[in-house]
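The other protein chains are all here in position, but one chain of the complex has been omitted.
Naming follows writing order (A, B and C), and every chain is counted from residue 1.
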Amino acid sequence: MKWGVLQFPGSCDERDALNACQIAGGGVNESRLVWHEETDLSGLEGIVVPGGFSYGDYLRAGAIARFSPAMTAVAEFAAAGGPVLGICNGFQVLCESGLLPGALLTNERTRFICRQGELVVGEADSPFLAGLEAGQRISIPFKHQSGRFFAPPDLLEEIEAKNQVAFRYAPGQNPNGSLNDIAGVTNEAGNVLGLMPHPEHAVEAFGGSTDGLALFRGPAPAAGAAA
Amino acid sequence: MIQARVLIRPKEGILDAQGKAVEGALPALGFEGIEHVRVGRIVELQAASADRLEELCEKLLANPLIEDFEIETVSE
Amino acid sequence: MIQARVLIRPKEGILDAQGKAVEGALPALGFEGIEHVRVGRIVELQAASADRLEELCEKLLANPLIEDFEIETVSE
Partner (left out) sequence: MSEATHRELGLTDGEFELICEKMGREPNGVELAMFSLLWSEHCAYKHSRKLLKNLPTEGPRVVMGPGENAGAVDIGNGYSVAFKVESHNHPSAVEPFQGAATGVGGILRDVIALGARPIAILDSLRFGEPDTERTHYLVDGVVRGIGHYGNSMGIPTVGGEIYFEPPYEQNPLVNAMCVGLARTDEMVRAAAAGAGNKVVLFGSLTGRDGIGGASVLASAELDEGDDAKRPTVQIGDPFEESKLLECCQELLAEDLLVSLQDLGAAGLTSSAGEMASAGGTGIDIDIGLVPLREADMEPFEIMVSESQERMLAVVEPDKVDQVLALCTKWQTASSVIGEVTDSGTFRILKHGETVGEIRVDDLVDGCPLYDLDPQEPAEWTYANRETIEADASPSDIALSLLASPSIASKRWAFDQYDSIVGSRTVHRAGTADAAVLNIPESNRAIAISIDGNGRRVACDPFQGTVEATLECAANLAVVGAEPLGVTNCLNFGNPEKPGVAWQLGRAVDGLAAACNALEAPVVGGNVSLYNETPQGPIYPTPVVGMVGELPDPAHVAGEGWRGGDAIALVGPFDPSLAGSELEKQRGQLGKGLPEGEIAPVKAAIELVREAVRSGAIRTATDVSDGGITTALAELAIGSGVGCEADLHPVMARRSDNPEDALFGEGPGGFVLAGEKAELEKLGGRGVDFELIGEVKGNEVIVKAGDARVEILVEEAAAAFDSLEDRIESDQAGLTH
């Protein structure tokens, strides 16, 4: 599957995400980085908005990156049903740009955290969850400073009612004070998914877990069918 | 030229982690009787006109879902 | 009870990395004619008295080495 991984000034995890795309694709090297000024996404079958500190995370995480030309193209790609995965800073960018509901606030304890943790797969209907079952636990690193998911009460209710929760932190493992333990959500259609934890850092055995691969493999059949 | 000052605060009802951290640190430093600490941002800038400041705040400087903003301007 | 508002800004001459990044991003967002962007913090709190606010700012809220602060109070 041909992924495009966005690269903003200040992105950090874009090579890791590209690496994950490649491993998920059985080592085939057909994915590529997409510079933030690019607007032509033709030929790409999926988009990753990766983690890092786009524009230094200054002002507010994701606030500046969402205005990049590439994000306009990503919005069109998503509107046409293309799969878009936002990881960490990418999740923040997708929320800021309105492609996903909610917002991400500074961790309750205000500190950056980096540790391995467990997620419970939610009920959301999304191609990214194709290889996972609702209720299943997966082990994925948590790594962020502004990962506290927030939505005002009515929006939160809507997200829950429409089954847009993709992942929750396993009981007792919520590292940041996210509402309803939410670690990741999808848009209504399910083709856009954002999460704070880092599946691209759980793709090789030496790192301790390969549970993250499922997310990169999930949309492959759908993309194949579309092509 | 306009000198503008934008105050951006966490919306009422949202846990303000930084404000809470400040409150938590007060007793050990011997400060008493201080409460309701809220931490926000201030952005100061010079603009040719005030026309689009509101838009700038809504689009970039603040996130209306979680933050309120207030613009104060002084013409120079 | 006193309602206090503390404005904390990077000192004149000190690199303001956030202000610089915001200013740099504005033209691409279609905002022209905006300059001298400085980003700081605002801390609002309630205190039993204004006596030790200065000290609070110096010790905890601001870093006097790199930041200036300004305290505005309203009695309630």
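Here is the rule we go by: a residue touches a chain if its C-beta (ideal position, glycine included) is under 8 Å from a C-beta of that chain, and two chains touch if they have at least 3 such contacts.
All figures in this text were calculated on a predicted structure; none of them were measured in a lab.
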item: Hidden-chain contact residue, picked from the options B:Q3, B:Q18 or B:Q46; value: B:Q18
item: Among A:Y58, A:Y169 or A:F216, the residue in touch with the chain that has been omitted; value: A:Y58
item: Residue numbers in chain B that touch the chain omitted from display; value: 18, 21-22, 24-25, 28-29, 39
item: Chain not shown, touching residues in chain C; value: 11-15, 17, 20-21, 24, 41, 43, 60-63, 65-66
item: Residues from chain A at the interface with the omitted partner, ascending; value: 9-13, 15-16, 19, 52-53, 55-58, 110-115, 141, 143, 145, 198, 200-201, 203-207
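Heads up, the rule we're going with is that only the chains that are shown with their structure count from here on.
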item: Euclidean distance of C-alpha centroids - chain A vs chain C, Å; value: 33
item: Separation of mean Cα positions, chain B and chain A [Å, integer]; value: 29
item: Centre-to-centre distance between chain C and chain B (centres being mean Cα positions), rounded to whole Å; value: 9
item: Overlap residues in chain B, where contacts from two or more other chains coincide; value: 41, 43, 59-61
item: For chain A, residues that touch 2 or more chains besides their own; value: 59, 64, 67
item: Footprint of chain B on chain C - complex, ascending; value: 7-9, 19, 22-23, 25-26, 29, 31-49, 52, 56, 59-61
item: Residues of chain A touching chain B in the complex; value: 59-60, 63-64, 67, 96, 102-103, 105-110, 148, 150-152, 177
item: Touch list for chain C against partner chain A, complex; value: 17-18, 21-22, 25, 28-29, 39
